Structures are given as structure tokens and as C-alpha cells.
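Note that one protein chain of the assembly has been removed; the remaining protein chains are unaltered in position.
As written, the chains take the letters A, B and C, and residue 1 is the first residue of each chain.
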Amino acid sequence: MIFLSYDSPYDPSKSFVVPWDLPPSWEHPFGTTSRGQDLFWWLTFAVRNSLYVGVVTAIISRVISILVGLTAGYRGGWIDRVLMAISDTFVVLPLLPILILLSFLLRESMNLLNLAIILGLFGWSFDARLIRSQVLSLRERSFTRTAVYSGTNSFWITIHEHLPFVLPIVFATTLNNLLWSMGMEVTLSVLGLSDLSTPTLGTALFWANQHGALVAGVWWWITAPALVTAVLFLGLYLLFTSINEYIDPRTRLRLIGG
Amino acid sequence: MKNHTLSRRQFLKASAAFTAAAALPEQLAKPAPRVAGRLWQEIAPGVPREECLILENPSGSVLPAGDFNRWRAGYGAFWVCGLQQLALDALWYIDPDAGINGVWDNALAAEPPIYNEDFTQMTVKLREGIYWSDGVEFTADDLYYTVELLKNTPGMGSQGLFESNVDHMEQPDKYTVIFYLKKPNSRFHAVFTVRWGAVYMMPKHIFEKVEDPIAFTFNPPVSLGAYKLRDYDPNGKWVLWERREDWQRTSVARLGEVSVKYVMYIDPGPSDKRVLAQMAHELDVIHDITPEGRITLARQSPSSVGWFPSFPWAHPDPTLPAVIYNNEKPGLDKREVRWALTLAIDIVQVALASYRGAATISAIHVPPTGMYPQYYHEPLEPWLNDFTIKVGGEDYKPYDPTAAQRIADEARKSLGDLVPTDPEILKKYIGAGWWKHDLAAAEQLMLDAGMRKKNGKWVLPDGSDFKVPLLSMSESNPTMNRAAAMVVENWAEFGIDTTLDAQANPWPIMGSGEYTASLAWTIETWGGHPDLFFFLQYWHSRVYRPSGEVSVGSNSMRWKHPELDRIIEEIEKIHFDDPRGIELGLEFCKLAVQEMPITPLMAYNVFTTMDTTYFTGYPSIDDPYTNPVPNWGNTKYMFVKIKPKSS
Amino acid sequence: MTLLSVRNLRAYYQTEAYGISRTVQAVDGISFDLFPNEIYGVAGESSCGKTTLIKVISGNIKHPLKVLEGSVIYNFNGYQVDMLQISEDELRRNVRWKQISYVMQGSMSVLNPVRKVIKTFEDIVRTHEGITDKKKFLEQTRAHINRLGLPTDVLNAYPHQLSGGMRQRVAIALATVFQPALIIADEPTTALDVVVQRGVLHMIKDIQAMSKNTVLLVTHDMAVHANVTDRMMIMYAGRIAEEAPTESIFNAPLHPYTQHLINSLPMIGEKTTRTSLGGSPPNLANPPGGCRFHPRCPHVMDECRTVVPDLVTVKERHRVACHLFKEDSV
Partner (left out) sequence: MRKFVLRYLIPRIIQYLTLIFVGITLTYIIPRLAPTNPVEAQVSMMIARGSSLDPDAIEAMRAALTELYGLSGSPVEQYFAFWSRLFRGDLGPSLGNFPTPVSEMIGQALPYTLRLLIPALIISWIFGNFFGALSSYYPENKALNVVEVLGQVVRSIPYYIVAIVLLVVFSYFIPIFPFSGAYPIGTRPDWSSLDFILTYLEHSVLPAATLILVGFGGWFVGMKSLTSNIISEDYVVYAEIVGLKKRNILVQYIMRTAMLPQLTALAMSLGTVFSGALIMEVVFGYPGVGSLAIRAVYSNDYSMIMGITIYSIIGVATAVFLIDLLYPLFDPRVRYQ
């Protein structure tokens, strides 16, 4: 679907390119909106943009969480305590009000990229915790000890010995983070607090609401984005779990009963 | 690669799921909504549904519930939960439409204000026989006390107003008060004149016992109107009023019988929920809904009526949504650029995007509502037709008299015969002409102003960026936001570097001038009365504030012009009802058109929709005795006309 | 009469992951008998199929482990049980813990970390006999614990409060609540320091002496076998290399692999350095043909590479699987 968007016959930023309020048909698989846009093609952009937000957020938060997680886990001591205190703060902080305030503050500069960055800055903490705990358990493994005895420096250990074991977790958490950020985007957009002129799964619903799509009987304008969201999220989930099972040594071991 | 398999899989799933959903439509076509979980016999304990008129409070839930101190500074949703419509009363009312006995109504006052010749004195004569709901008579004491208290209590809404105007007062007799003003003010009575709201009278015998009039909640409110408070929801979802036994002793009594026993203002939730509520006959008066919602009602709820009997249904508020330019921003400080941006707008598309065509457009800078078409639009029509601006040195006629017609034709495509055909009716309903959508001329104007085009985008003469993000209202006014989205699209097409900046509450941003362009309004009028001082008072250069400072009143576009000052000063000198007022008004309109400080779009159409299942006698274009938009103080007149069907 | 007779047992791990199907021939054609009142040892390097063998004979067969052929028949004085046929339910009701109990590899972690030791006893007794009288149960348990020389208060401790050795003892105590006919002890002493090891081994011996039952002791540690077991088998790559009374194994090992194991044991006051075999045990996913030991065997002959040697009885109670030895050739 994402790739489809590149050969979309319509420009999503244009209104009244097709007759409005057409129910789904072969010509317009998801029907057309009250703004005279072909919903299917419009959503191809929406999916693309939403994924974009998700991915950027995921990348940023991954980086932070890996750094924090590894350092905290490996160094331990007060560094660990401080880092975890901070990350726990972020974990339990009720984000929504804060995000709302931020989007008010940023106004038109609250474009997808900035949104993604903000979400990235808020979304790392839980996974940092996971990674840390993993590292802690790794530290107990003999090979680390031997490495320590044999005098190799900590950074080398962290990178070469821990990262490979941590990566599966990082990967697994990426999915949740991805979905989380896309969800946040939807929430903010629905409240009209994001860049409304860019098609995303959230803005789709926002404009649908602004056109009273539900009572106007343009039900597909609500249904289609909701469905696509559900399907997209399920798709991502399936994709990730299968990839994860594949790359995660533990699951692999379990499967071939070594 | 992975991603690609994903997208394909998804696509299949999506279409599968989709066809599944598509199987429901016949269910979807005829929804059977149910709003409150049960059908009401009794709307509230002891209150039969058919005796209780239910209206939407557009300000939503009334929080904190149980605060009725209307005079405190700052806006509160409780103002419009029935308080200013039913329980409070003021000296005079000006109707935004035709009014019951004309536009002007002497409510608590016995006659119009009496000024001395240099406007430094205003005498008010009060009606006799008006009583507060607790049986105390309303007299000059109350008026005198109200002004005195407000003047001396910082934190009261009108404190500065009286402080700066009122020197002292005299009370020659029980029903007369004379105001001695600090400086000449020919419009001082406006303070006491309700158009949406004004300074309402305070019960002296209540407030004089109060320690802190700011903290005082005035609960239960002692009423001067025909209704008194019966009950309210601690969570602010509804406020219930009941008719006073002695409603004859209030100012509306002389206009007719108040026959609605109970009135309830509720928070029905967002547009869609309002529509469903009315389809279920659980909401008699909707304040506003999306055009689509209104169309649905037109098609599915025969008992729902609007201001216009058919398309465009909505009541046009005497308010002029416009594209407001910050006249201080480089580029926008040039008349040619403002005109270019105007000609880059396709009013037909804007009307369709915002109101699905159900808009009443205006080419000039006063709203095409109430009595204003007679006062201004029609007289100016010929002038507009020959009006020219210089484009590339040539005279160019920007006016397009067919705009309204074209909107109607477009609208007809989707709404069919809901759209009237008679050109006279159309003129009345959707307005007359507007400005051409002429990108060539716009381009030329930009060049005339020295603007240049750099890789498809316009830039300032010095080559630096010319960014015009358009501020708009996201939640509160969907139609405005939709119009804005369309304007942004038009401009982008024209090569303007623009984005949509939707804010829930754009007003403070405009006030402080931290914007470039905004789709909102800075022009509001009396509606019924031609006097333009209502908004022009803020536009004189003496109260001009540059961006960064907060504008005084509505001059948030930062426009000043010597000619404008002259007009305003002349208006100040003449009496409110002086026929010269209209002439000056016309002069203002011509000046504004030439300068185009803001681009007028259309009336602020409010899709106020009334259900005739339980009640009849709502105002309409054919009986325009007042404005049905339920948060207006003026709607108090509805309650002498609305009759329960049961009786 | 025999307690357990295993015949020609084949148990493979078969997995199917992402199109890659894999078969690990963990137990490949094993036959042997257990008799009442003996301590029988199973020796062999790690991943030679010891644990798998135990899983099968203790009736603990779960995917991906599959029994392809063979039989596992118990005879608890008269009560016949076919491990490969018996229903899960009957197994639980009549056999587990009543007849066969189990001391697991790494027993220190078999105790539920969040419950007191006594609770585990309670669970076991309740499932197999039911507890009518709590006091009686407590007394019996205490008695049992003391009989094994454990302090009573371990019962009210949480696992993490006990030392490794103590936990191991508790595990043994758990295994013997019902005086079962067969106790399977899988590496009971690995990861214990020598002193504690001895204690634990003694305990096992004492119990066996006391209740005259059979102990199946699995460990790679030849020293332990030397000290504890009466009879033993040497496993290599899923097959029996040699089986004999313990002293014959140590005094007259026949199979080259057995010899290697014995020789690699440190002897007091000996000078010559150990000659160790090259190579490592084969990958059971694709074991070498013929005798699975041949790649490492010092005496390897051509037929070793192609022909699988039978397990032949070379003398009384002494069987070996090697082409060097034929029936009664010694």
C-alpha cells in the first residue's frame, strides 16, 4: 500500500479531484470523501506518513534506549540508579497532556518530523529498562567475567559481547514503540493537534469528523481508516513476530530443541 | 522486501475486511440512534418533555456548575446556559435581524437613551412595574448600583469601561439615571445594549450584602427575566429553568405570552451527536452542526426546520469570516499582494469546502446578514460592477457578479432540488457576487508589488522567503477550518508558501499579532442596526498596537489609514441613529475594498436547526423576529413566540 | 526378575523450523535391564543421550522428542507398566513418585522460588496420596527429613535461603517420600563442591541401603561411578558402548572409549601425562556411519567405518559394542 502511494493518480493535497461522497466502488475501492478525494489513494499516503512517524520515532527512541540501557546495565552503581530514575519518570509520566501542550506550543512547526522526534524523545524509557535488565543478566554470564578478567575494556565488552544478545529485545520492542507512536499520532490528529494538511491515519479521521461523515452517511470515511489502521497494525505485528522468531537465538533454540 | 510482502498482504486483508464492512450498508443507511439510553416521558423529575424546550449550549458543559456571576471578567460557559437569555435583562436590545417591533427594543428602559448635544450626558428612563424574581421591584437604584459596583471593582468585566467613561451619576427619581461622562461618547449606550451580550442589571438588594463580589457565585440567580433557575447538573451537562409565575412582571411580557413552561440548556456533545439527538427528538434547538449534518437532517428529519426553509438553511450571524492578513508582515503590507491573494482564492471552492455551498458570500467588508444587504450590499452593487484596480498599469474589473450563481449550480450537483433556483431567492440566501478567481491577474499584481517567483514559489523583492501560514480554528468551528484548508490549497496552487495552522483557540494568537494570515473574523456588526461603530471603534489609529503588543479589540490585522480615521471620527460625532451613519458606512466599505486589509468571505453561517415535534413558532427568514442562535442574549424574544404543540 | 527392561529403544528429536527439518538421533537402539536393589550408573560425555534416555524411561516424552521404536517395560513386583503405552493419567496416579521418582539435573533450582519447601512436599503428597490430616502429614514429613539427616527447619525456609547442597538434599528427600522402586538421579552432584558431593552421594547410598530399591545414577563423572554404582553402562553418541559391573569397567575396560575414559582419570602419584583422544563427540544430527566412535578410535578398522557393531556379551554380565570383540572371544 505504501508503495502504491508513489503511483497514486491523485495529489493528496488537492480537493475536489473526484466527485464527492461516492460509496465504495471498483473505481474508488474505499469510496470518495466529502472533500472530493479518492479515499483509497489518499490512505495510501496516510499509511506511508503514519509509518514514517512510527519509524523515525522508533529509530530515535531505539538509539536512546540502547545507549541508556547498556550504560546503566553495564556500569551499574549510581549511574544506573540515576538513569533508571529518569527513565522511570518518563515511563509513568502521563504523556497526553504534555504532548497536547507541546503541540500547542509548536503550532505550524508541529509537522510529522517534529512530532516523530518528540515522540522519540518520550518513548525510549520502557525499553531502556528492558535492555538494562537483559544486560544485567548477561553480566552474570561467565564469558563476560572472563572478558573482564582478561582485561578487555568495558566499552569493547558492551559492544561486542552484549549488543548481539540485546538486539533481539531491541527488535521486539521496536514494534510496540512503532505502534505506540503511530497511535499517538492518531490521538493528537483526532484532537486536531497535528499537521492537518498532511494525510495520516489520524488526520483522515479528523477530517471525517469535521465533515460529520458519520451522520452524513459517508460511513466509509470512518470505517476505512479504522480498518486500515487495524489491518496495518496486525500486519506489522505478524511481520515482526515472524522476523523476531527468526533472529532471536532463544526462540530458535527452543524450536529445534537443541 | 519484507516491507513489500507486508504491504501486499495488508492490501489483500484490507480489501477483504473492506468488502466485509461493505456488506452492512443497508443497516448503515437507516441508523436507529438512541441518545440518553431511554426515551423520556419526563425530562427531569416533574418536568414533562412536551413542556420543556431543550436547547444546545454551544459552550458545552457548564463548569464550574452553579456559578452565575455574569459580571466577573473573563468568559464563562454559564453565561449562555440560559442565564443571559432567560434570567438577566438589560436596558436595550438591538436585534441582529428584523426584531419583533423593529430592530430596536426598549427592554428595561422606557425609551431610547437621551444624549445632550455634545454627548457628555446620557439620561436613561426605566420602565415601571418590572420585578426581580424574589418580588423586589427593579428601579434606578439597581442601575445606579450596578454601574457604581462595576466601576469600583477591579476584576469585573466592565470595570475599565465605566472607570474611563463615567465621571458620576445622578438619580433624579426612582426611574431615572443621568450619566455624566468624562469625555464625549455618542455610543455610550452600546454598553447597555444587548447584541449577543452587554452589561446586564445587577440586583442591588443581593449584591450589597456580598463581601467579595468577584468570588460571589450568585447562586441561585435572582432573575429579572421571565424564567428562574430550577435545577442544574453538578457536572454541567444541563441547566434547567422554569417560567416565573409572575412572568408578566418582566420586560418581555408586553410582547406576548411566555408559554414555554420549562427550558433546558444542555451539552449534547459534538456535531454528530447533536444530529442524532434531534433525529430522536431529544434536542429541540441545535446551535450549530456540520453542513453534512444539516443536510442529513434535511433529508431524514422532516420535523427539523432552519432559518432558511431550504438550502442553505443556516442563520447568517452578523459576523464576517474573512482571510485576515497581518498588514505589518513584509509583503502583506502591500495592497497589491493582498489583492493578489484575494484573486487567488476560488470562492466557489471555498464555499463548497466549508459549507458545501450553504454559505452567504460577501464581497465587501460588512456581513451580508440581517438588514445589511438593504443597508450596504444592494446600494454598492453598481459601484462594485464598475470598480477597477490597476493591474500591470491597466484598469482591471475584479468583481464577478455571478459567483453566488455558480456556487448554487455546483451545490445543486450533490444536493439537487434542495437548492432553490429563483435568482432573487438565491441572492437573498447565498448573496450576490464576489471577486474573480484570476491567477493571471494575481500573478501580475504580485509582480507589480515587486514580488518575484523563485522555483515555483513567490518570494519577497529582496529574494527572502514569503511564508504565509494560515491560522484557523480546528475544533470550535469546523466550517472555518475547512474554508481555511481550501484557501491554503488555492494559495499553494498559486505558488504561495503556505500551511494550515489549525488552533483550537486562535484569538489570543491574533491579538498578539504572532501570525501572518488567519481565517477568522474581525468584523462584527449590530446586524439589525446600520451603525458600524460596533467594530470601527477599535480601528482608529489612536488605539493601534503593532505586532508583539496585544491589539486593542478587533484590529488584529494591524490596519491603519488616514481616510479610515476620518470616517471613524465623523461617526463618533453623529448620533447613533443619524442617517449619515449609513453614508459613512458606505464610504468605509469602498475604502476597505480598495485597500483590501482583509479579504471578506461570507457570513458566519450557523446551522441552527429547530425541531417542530414539540414546539413551533421559531424565528425564520420569513418571520425574522429575532436570531435563533441560542447563545445570544437576544434569543429571549423567542420565548414569547415559541408555543408548545400540546397546548 | 527385572525391574525395568528396555529393548532396542530409538528416540529422536525431530524439528521442523522454517523449512529446515532436523533429526537428532539422541537415543539410537539401546537395550538394557535394571534389577531391584542395585545402583546402576550411566556414564558418558555430555550430549551423548544420557538425559534423553532418562526422559524416555521416566515417561517424560514431549515434542520434539519422539520414540521411533523399542519398548520400555517396568515390573514393579507384579505391576506391569509399559512406559510407551501407559496413559498420562495412570502414569501420574500410580507410577510417578510412587514407583519412579526423579532427582533432576541441577536440582538446586527445582524448588519453587516463591514457596516454602514444605509446600512442595505438600503438593507432592496431596497429588499422590491426598492429605487427610495435616498434622499427621507434617509429622511424617519431619520424620522423613530427619531420617535423611536434614534439620527440620528447612521445611519452613524458602529455597533461596538454603545452600546448594542443602537444596540438593531436599530434592532427594522429595524423591524418596514414597520409597519408590526406582530413583533416577541425573547428575545429582554436578555443580557441588567436592565435600558437599561426598555428603550427597553418601545420602543416596544410605537411602538405597535402607529401602533396598533401585537407583539409576546418571553422571559424566567417572569418579562418582567408581564410588557409588554397582553396575554401569558407558554411552557414546546415543548408543551403549559397554555395560558391566562397575569394578570390571574400571579394572578391565574393553571398549577403546571406555579405556579412554578410565585413563583420563587422574591416579595418585603417577608420572606419565595423559594421552587424550583427538576430536569431540559427533553431532547427533548427522552421526558418522558404522561405529559412531570410529573417527576418534585409536584402533579403527575398515569395517568400523561401515558396519554398526552389535552389543555382544563377551563375558558374564559384561557387554560391549566394538568390532574388536566377538561373542565370547575373550
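Note that contacts are C-beta pairs under 8 Å (C-beta built on N, C-alpha and C of every residue); 3 or more make two chains touch, one makes a residue touch a chain.
Keep in mind the model is a prediction, meaning the values are calculated, not measured.
Peer 1: Of the chains that are displayed, which are in contact with the missing one across the whole complex?
Peer 2: Listed by label, the shown chains it touches are A, B, C.
Peer 1: Tell me which of C:115, C:147 or C:326 is the one touching the absent chain.
Peer 2: C:115
Peer 1: With the missing chain put back, one of B:107, B:143, B:177 or B:191 would touch it. Which one?
Peer 2: B:191
Peer 1: Could you tell which one of B:237, B:281 or B:636 touches the chain left off the display?
Peer 2: Touching the chain that is not displayed is residue B:237.
Peer 1: Could you tell which one of B:114, B:440 or B:550 touches the chain left off the display?
Peer 2: Residue touching the chain left out of view: B:550.
Peer 1: Touching the hidden chain in the full complex, which residues of chain A are there? Just list them.
Peer 2: 81, 84-86, 88-89, 91-98, 100-102, 104-105, 107, 126, 176, 179, 182-184, 186-187, 190-191, 205, 214, 222, 226, 229-230, 233-234, 236-237, 254
Peer 1: Could you list which residues of chain B touch the chain missing from the display?
Peer 2: Residues 24, 27-28, 31-38, 40, 42-44, 47, 54, 60-61, 63-65, 67, 72-76, 154-155, 157-161, 163-165, 185, 190-191, 193, 195-198, 214-215, 231, 233-238, 240, 264, 266-270, 273, 276-277, 282, 319, 475-476, 504-505, 507-512, 514, 520-521, 524, 534, 537-538, 543, 550, 552-554 of chain B touch the chain absent from view.
Peer 1: Name, in rising order, the residues on chain C that touch the hidden chain in the full complex.
Peer 2: 58, 60, 91-92, 96-97, 102, 104, 106-107, 109-115, 119, 123-124, 127-128, 158, 160-161, 174
Operating definition for what follows: only the chains that are shown with their structure count from here on.
Peer 1: Return the chain whose centre of C-alpha atoms lies at maximal distance from the corresponding centre of chain B.
Peer 2: Result for the farthest chain: C.
Peer 1: Can you tell me which chain is nearest the middle of the complex, judged by mean CA position?
Peer 2: If one averages C-alpha positions chain by chain, the most central is A.
Peer 1: Skim through the chains and flag the pair connected by the most C-beta pairs in contact.
Peer 2: Highest contact count among chain pairs: A-B.
Peer 1: Using mean CA coordinates as chain centres, what's the chain B-chain C distance in Å?
Peer 2: About 90 Å separates the centre of chain B from that of chain C.
Peer 1: If you average the Cα atoms of chain A and of chain B to get two centres, how far apart are those centres in Å?
Peer 2: Measuring from centre to centre gives 42 Å for this pair.
Peer 1: If we count contacts the way the header does, which residues on chain B are in touch with chain A in the complex?
Peer 2: 2-7, 9-11, 13-15, 17-18, 21-22, 25, 28-29, 270-272, 275-276, 289-293, 295-296, 349, 352-353, 356, 413-414, 469, 474-475, 478, 481-482, 485-486, 488-489, 492, 499-504, 509
Peer 1: Once bound in the complex, which stretches of chain A touch chain B?
Peer 2: Touch residues, chain A against chain B: 1-4, 13-16, 19-21, 23-24, 29-30, 34-35, 104, 107-108, 191-193, 195-197, 209-220, 223-224, 227-228, 230-232, 234-236, 238-239, 243.
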